[in-house]
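Selected chains from the complex are presented in situ; the others are not included.
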């Protein structure tokens, strides 16, 4: 796959300064550039690299004014980062092997309907009464149970497990070995110390444009549905318990866990290794710092929280700073006490 | 699947108040009820919903006295929650497609014996010399190594991996993509900075009535066995290291991890994202709060612990409250210091 600088500039609506006939065959970070590569400069911290980069071309913003000579050809665009992303997407689109067709052996149950231009990898399993849209990719070793619906253009990566009755929207990506719709963790304690399994009869509904990383677990609802709203992005090794609802465009980083029946608002940002307790509600636009533990509902929108238990980020930071200064505080306390004793004697 | 209210009442040993001929075809939460659904009322917090629910029938406890008119038919039972669970189980039993038989292609090694009425899904793999009981379900993409024993009525969900020599009891559920019996994390540091792998020759023993969620990892013992006792319930994404033993009826929530050679007692409750260090013993009936880190043995039974490092729950809560008040404490300290200085001057 090769582009000339002039083709790229046209694609990005950019202006060329330098040789427009150079051929580009790869992308690289500006500090790791090699001849034939294209890079971008969006963050001024990286500006020093542009004067020494070996990349053949660099995408820069229209307001960039070089302080020294630059050997690379420059492509001026409105937003260097966005332009570079567009380029990568185009590159990926053209490079991707665009798998389609059916590899054998693969399994499909009765009454399941598959749309047009789908890929079904070898050893993939689709149960009964499923409805799979157009341009869907079902990679090798995927398991899809009965009565599952999957919308157009969604990609189910190798080894993902989609339990019965799951509904997945359009343009979703479910990455490798993620499990959707397994039983929620519900057990009723009995008087003899044992636990009775509470049947988990609900399902999981995933709306359009959702991405779920690898090795994550999203449990089905006890009754009703666990719901992942449109545009949600979930990272690897994340736990979403039964009857949780995640609002539109919320982002959840790796290894976080959300306990049963909790509702997370829209546009929230949940960092890595966060734990959120069950049966609470978190307002829209809440930001939760890494490793925090949230134990109660957040009613006000737009808060930044941190700590375990989580609270206002600034208060948390002040307490953390003081915790670090506890040895000093204790010394001051001792000092006061000794003066007090002296004064008691006088 | 349909029941009349009168069939349900008979099943639950209940008394009907209202129309006993209504047909029920689904279950719903009382606040989400629709015609044709049955709901239950166990927690008085939800009582207001019973006066407006659209569910056709509601299971209530014998001591429930309505304060207003209720349009739904009521079924009075001893314990509404338990009765509802029994109903759901019955529903699940009748609804479940009760998979059985062998889908092809599937793989089975030499000398492996399979009991009666088992299900073996397409692409399932069973190694040599295995002994699989009656009514066992081995879903698609399950891997079972050599010399594995699985007791009657156990269900191995899609993509679970059961390594050689594992023993699984009766009535167990191993959910999707969980790994049982993979190598323990044992490496001996060498003088040149490298690590030598310590062979992990033991196995995993899982007793009867154990449930293990999806994407969990239970390592085999270095020598001997990692043991999960009867009735233990383990959630998703949980790590159980080599040579750990988990006592009867202990419950472990999602994303918790237990390090090597630790023994957990019976009837413990371990919340989510807890970490427990290696080579310790935890007494029966210990409760450990979410995100706690337990670093030493607990000898006394029945304690509630929290924090990292974990300690008595109430002490932890008091310290946490004071941590939050550290800014105020520092202000008081400053105040005393300034008064002290003043008095030094006088």
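A and B are the chain letters, set down in written order, and residue numbers restart from 1 in every chain.
Here is the rule we use: contacts are C-beta pairs under 8 Å (C-beta built on N, C-alpha and C of every residue); 3 or more make two chains touch, one makes a residue touch a chain.
From a predicted model like this one, the values you see are computed outputs, not experimental measurements.
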Given 2 placed chains, full-complex copy number: 3
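Here is the rule we use: only the chains that are shown with their structure count from here on.
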Inter-centroid spacing, chain B versus chain A (mean Cα positions, whole Å): 26
Chain B residues within the chain A interface of the complex: 27-29, 32, 81-82, 85, 88-89, 91-92, 97, 103, 105, 121-123, 139-141, 157-159, 173, 175-177, 209, 211, 213-215, 231, 233, 235-237, 248-249, 251, 253-255, 266-267, 272-273, 290-291, 320, 323-324, 326-327, 329-330, 333, 336-337, 340, 343-344
Complex contacts: residues of chain A adjacent to chain B: 105, 107, 123, 125, 128, 141, 143, 146, 159, 161, 163, 177, 179, 182-183, 185, 187-188, 193-199, 201, 215-217, 219, 223-224, 237, 239, 241, 255, 257, 259, 273, 275, 277, 293, 295, 308-309, 311, 315, 318-319, 322-323, 326, 329, 332-333, 336, 339, 343
